[in-house]
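Removed: one protein chain of the complex. Kept in place: all other protein chains.
We just call them A, B and C in the order they show up, numbering each chain from 1.
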Amino acid sequence: MTLRVGVIGTGAIGQEHIHRITNKLTGAKVVAVIDVNKEQVQAVAEKIDAKIYETGHDVIKAEDVDAIIVTSWGPTHEEFVLASIAAGKPVFCEKPLAVTAEGCKRIVDAEIAHGKKLVQVGFMRRYDESYRLLKETIDNQRIGEPLIVHCAHRNPSVPQGLYYGAMPIVDTFIHEIDVLRWLLNDDYVSVQAISPRKTRDAAEDLQDPLMVLLETKKGIRINGEIFVNCRYGYDIQCQVVGETGVANLPEPMSVLMRSEAKLSTDILVDWKKRFIDAFDVEIQEWINDTLKGEVNGPSAWDGYFAAVTADACVEAMEAMNSGKIVPISMPECPKFYL
Amino acid sequence: MTLRVGVIGTGAIGQEHIHRITNKLTGAKVVAVIDVNKEQVQAVAEKIDAKIYETGHDVIKAEDVDAIIVTSWGPTHEEFVLASIAAGKPVFCEKPLAVTAEGCKRIVDAEIAHGKKLVQVGFMRRYDESYRLLKETIDNQRIGEPLIVHCAHRNPSVPQGLYYGAMPIVDTFIHEIDVLRWLLNDDYVSVQAISPRKTRDAAEDLQDPLMVLLETKKGIRINGEIFVNCRYGYDIQCQVVGETGVANLPEPMSVLMRSEAKLSTDILVDWKKRFIDAFDVEIQEWINDTLKGEVNGPSAWDGYFAAVTADACVEAMEAMNSGKIVPISMPECPKFYL
Amino acid sequence: MTLRVGVIGTGAIGQEHIHRITNKLTGAKVVAVIDVNKEQVQAVAEKIDAKIYETGHDVIKAEDVDAIIVTSWGPTHEEFVLASIAAGKPVFCEKPLAVTAEGCKRIVDAEIAHGKKLVQVGFMRRYDESYRLLKETIDNQRIGEPLIVHCAHRNPSVPQGLYYGAMPIVDTFIHEIDVLRWLLNDDYVSVQAISPRKTRDAAEDLQDPLMVLLETKKGIRINGEIFVNCRYGYDIQCQVVGETGVANLPEPMSVLMRSEAKLSTDILVDWKKRFIDAFDVEIQEWINDTLKGEVNGPSAWDGYFAAVTADACVEAMEAMNSGKIVPISMPECPKFYL
Partner (left out) sequence: MTLRVGVIGTGAIGQEHIHRITNKLTGAKVVAVIDVNKEQVQAVAEKIDAKIYETGHDVIKAEDVDAIIVTSWGPTHEEFVLASIAAGKPVFCEKPLAVTAEGCKRIVDAEIAHGKKLVQVGFMRRYDESYRLLKETIDNQRIGEPLIVHCAHRNPSVPQGLYYGAMPIVDTFIHEIDVLRWLLNDDYVSVQAISPRKTRDAAEDLQDPLMVLLETKKGIRINGEIFVNCRYGYDIQCQVVGETGVANLPEPMSVLMRSEAKLSTDILVDWKKRFIDAFDVEIQEWINDTLKGEVNGPSAWDGYFAAVTADACVEAMEAMNSGKIVPISMPECPKFYL
C-alpha cells in the first residue's frame, strides 16, 4: 500500500520533503500540492506529476489524499492542522504546531475530542542518529539517573536585521526544548535567563550568547547556551551528567586529519547538513506509522509543551539577570497522550 | 518506474537484500525468487508475494524480471552472471564474482563481447559513509598525494574449524583489496606477506595476525594487518599518509562517555552493524543506476582484479617470511571499463 | 645561593613540600621545622637534618631562616603570615591565607604597610601544565574575548560525615575561584547558586551536585558544576567559550586503548595525582622568585579575593534556587598588587 500525501506549502522545506518522499523514501507518494505562490507550486507539481489544488482545505478534503504534510508559514499551521483533524486525516506539521500556546491547546483539544491521534510535529532531532545513541545510553542506565545537562546550540552567524529579539528562543532553542524533554523523559517546571558578555559580532537587537537555565520535574538542571554568532561552525553540543557517569552527544562523523600542525576533525558550517539524515528518518517513520494507523513521533501535546516552554523562556529572557524564575505551568498530561 | 528484481539465493544475505528492497529502499520490487532450499524460498516468497522459479536460469529468463541479484553460494555465481549477460539483463552479484580469476575473466570477456556494462559486484565498503568521507578527503587533495596506507581488519574472534588457511585473505582481506584500489584510484603490482607473533587465541590451522604488504603502480605501500581473533571488537582501521598530511577512516558514531575511570567510546563487536547502512546505500544506488541503464558500482573488472590480487596474496602468504615478492599481473584495463 | 627555609606544620602537605625541596627541586634547603605534634616533627627533622623549634614564631625569627612555608592548620595561617611580614621574611602560605575575609584583609594591610610583597598563597592550579596551556591559548587571542566558562570539579566520592555543608565551596570550588580569576584576568562581581537533582550517593547534609553561577566585571558568565560523588573519577573540566572559538582544558596524558569493546583513555581516580607536578613547579618557582627577592605567584590580594568570593558563594548556596544574586564586593585593587 502506498500512502497518498498532500503537501500544503511548497517552499524550501516543503520541496525537500517532497523530494525525499519521491526519490529517497519508500511507501508514500505526493499526489496533491498547494501553495499561495502559484508559479512555484506549478513547477513543483510538474516534476512529480501531482495535482494542484486551490487551497490547503481542498487538499485536506481531496478523496485521494490519505495524509497531509503542512509546510506553509507558521501562522497558517493551526488552521490546516485543525482542518485535518476535522477531516479525520493524519497530519505531519512542521514546527511550530501553532504560533501561540493557545493555538496548540486548541489542536490538542480537537484531537482529544476526535478520539484518535492524528497529529505529528516536525521536531526532527528525535530522529537524529546522534541523539538516538545518546538517549539509548541514558535509557540503558549507563550513566545512572540524569542530574544535569550542559548543552549548547551554536551557529556560525545569523543575518543581521532578520534574526533578533526572542528568536534565539523561538527559532533556535525550540529544538533543544523539545529534544531534551524527550531525551530525559521529563517535563519542565521553571526557567531563568542570564546574559553573558556579548560578542562583538552580534547586532544591537540581539543578546548573543544567551544562557537559559531550565529545571525539570525530577529536578534535573539544564544549562543551555545559545550562541548564534560563534563564528567557528554549526555545533550542537549536549552533555548529560548522571549519577554514575557523563554522556556526550556524538559529533558528526568526520575524517581525523593530521595536517598543518593540527590533529583535527571538521566541524560543520552549514546547519542543513547537520540534520539532513534525521529528516529522512523522520518522514520515513511517519509514513510507516501512518500506514499502520499510528502516531509515534512528537505529538500535539509535545508541540503544546514546547510552545508553553518557549513562552516562559521568552519571559525569562525579558527579565534576564534579574534572578526572576519563571514557572512553566502545564496541565497534567492527558491519558490520551501517555 | 519500478525495477522488477529477481533474486537467486535466498539465504542470509539474499533475505537481507530482499528485506531492504521491500521495506527500506525505493524504486524496486522483488518479483521473482529461487533457492535450492525449497522450504526457505517458499517462506521468503510468501512474505513479499513473489513468484518462485525452478532454477536461477528461469529467473533470469523471466519476462517480468528486469534485473538479477545473485546471492547464492560463491561457486554458483559465475554461471548466473554469465547467463544474465547472455540474457542482456543487469546483474548485481554478491562477492565473489567468481571463485577463480579465470572465472572472473570469462565474465569480463562476455560482458565486453556483449558491448554494454551489466555487472556489478557486491563490494559494499565503497558505499560506507566513513570510506566515502576518507575518499573525499584524498580526492580533494587535503593530504597531497598518498604515499603509504596503514590499515587493519580486526575481528573479535572467528569460529575454530570454520575459518582457517587462506581465509584471512579470501574472506576477510578481500574487502580491503577492493576498497583500497578504489580509495587510492590505483592498481596493485606486487605483494609480500609476513607473520607476526601468533596470538594464543588462534587455532593451529590459522596464522593470526597476518601482515600483507601491497605495492601499487604509483608506488604507494599498503601495510595491511589482518587480525581475526583480536578479542576487543570488530574494528576496521585505515590511515592514509600523504605528502602533506595524514587522514584516518572515521570511527563509527558513538557516545563519548565518562564512566568507571574511563573516557571512552564503544567499539562495535558485531560486524553486521558496521556496514549495515552501506548495504542500503549500495542497493539503492544500484537500483537508481539500473533504472537509468547505468552501472557505476564495482565492475566485473574490479571483481576480476580482486580475484587476481587475492590469488597473489595467498601465494605470498604461503611463502610468508621468505622475502618472496609475488607480482600481481593483470592485463591493461580495457577501455570498456575506464 | 641556597634559600634556607623554615616549615611550620609538618603534616601531610608540609612533609610533601619538604620532600620535594629536599629531593626534587633546586635552590633551597629546609633548615627549620615545627609542629605541635612533637613526635611527628622529630621524625621529619631527622630525615633532613633540620633544627626543631618550639613554636612557629621561633622558626620565623630564626636567623638562619630566609623564608617561611606555612602548612599548619588553616586557622593558624593568619598568625604566622602576619608574623612573617613583621619579620620581613618571604612566606609561602598554603591555602587558605586566613579562614575569614577579615583575616585576609589584615594580611593585605600589613603587607602594604610593610611596603614590599612577601606573601604567596598556595593556589597550585596556576602552575598546572594544562591550565597554563589553556591560559596561553586565551592570552594569544586564539578564541577572541572569553564570554562564557563551563567548568566542573568532580570527585569520585567524599567521606560521609567529614565533608558537608559549605565544603563544596570552601574546600573544593575555592580552587576554581582562584584559577578562573587568573585564567580570565578578570574579577568577580556577583554569584548565584542552583541545586540540581541530588545524586543518591550524597549524604543528607550535602547538596551534591551543586551549580554556581559567577559573573565577572567584564560580563563573562561562569557556570561551575561541583559534583563530589560523581563516582567515575577525579575530573577537572574547563571550557572557555570565546568570540571566535572554544578552548578546553587538556585532559591528563593517558594511553589511548582499544580493549574490551571500548576505545578509551583512563580518567584519574586519585586527586593527588592530578596536580602533583603543579606542586613541584609552584614551589620551584617560589624558590627562584624568592631568591630574586620577588613574589610572582598568587598574592595576599588573591587570597583575600578568594576569601570574599567564597563567602559570597556560601551565601548564594544558602539561598539557592531563590534567584538571589549575591554581590561580590571588593575594594579597588591597590596599586601595590597590580
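Note that a residue touches a chain if its C-beta (ideal position, glycine included) is under 8 Å from a C-beta of that chain, and two chains touch if they have at least 3 such contacts.
Treat the numbers as computed from the prediction; the structure is a model and nothing was measured.
Per the touch definition above, the residue from C:V189, C:M257 or C:A319 contacting the chain not shown is C:M257. When the whole complex is considered, the residue among C:L3, C:V44, C:I68 or C:I143 that touches the unshown chain is C:I143. The residue from B:V7, B:L134 or B:I220 that touches the chain not shown here is B:I220.
By the touch rule set out above, chain B reaches the unshown chain at residues 144-148, 150, 152, 192, 194-201, 209, 211, 213, 216, 218-221, 223, 225, 227, 230-232, 241, 243-246, 321-325.
For chain A, the residues touching the absent chain in the complete assembly are 232-233, 235, 251, 254, 258-269.
Contacts to the hidden chain, counted on chain C, fall at residues 23-26, 129-130, 133-134, 136-137, 142-143, 244-250, 252-260, 265.
One rule holds in what follows: only the chains that are shown with their structure count from here on.
In terms of Cα centroid distance from the overall Cα mean, chain A ranks first. Greatest Cα centroid separation from chain C: this falls to B.
Chain centres here are Cα means. That of chain B falls 59 Å from that of chain C. Distance from the chain A centre to the chain C centre is 45 Å, each centre being the mean of its Cα atoms. Looking at chain C, residues 232 sit in touch with two or more other chains.
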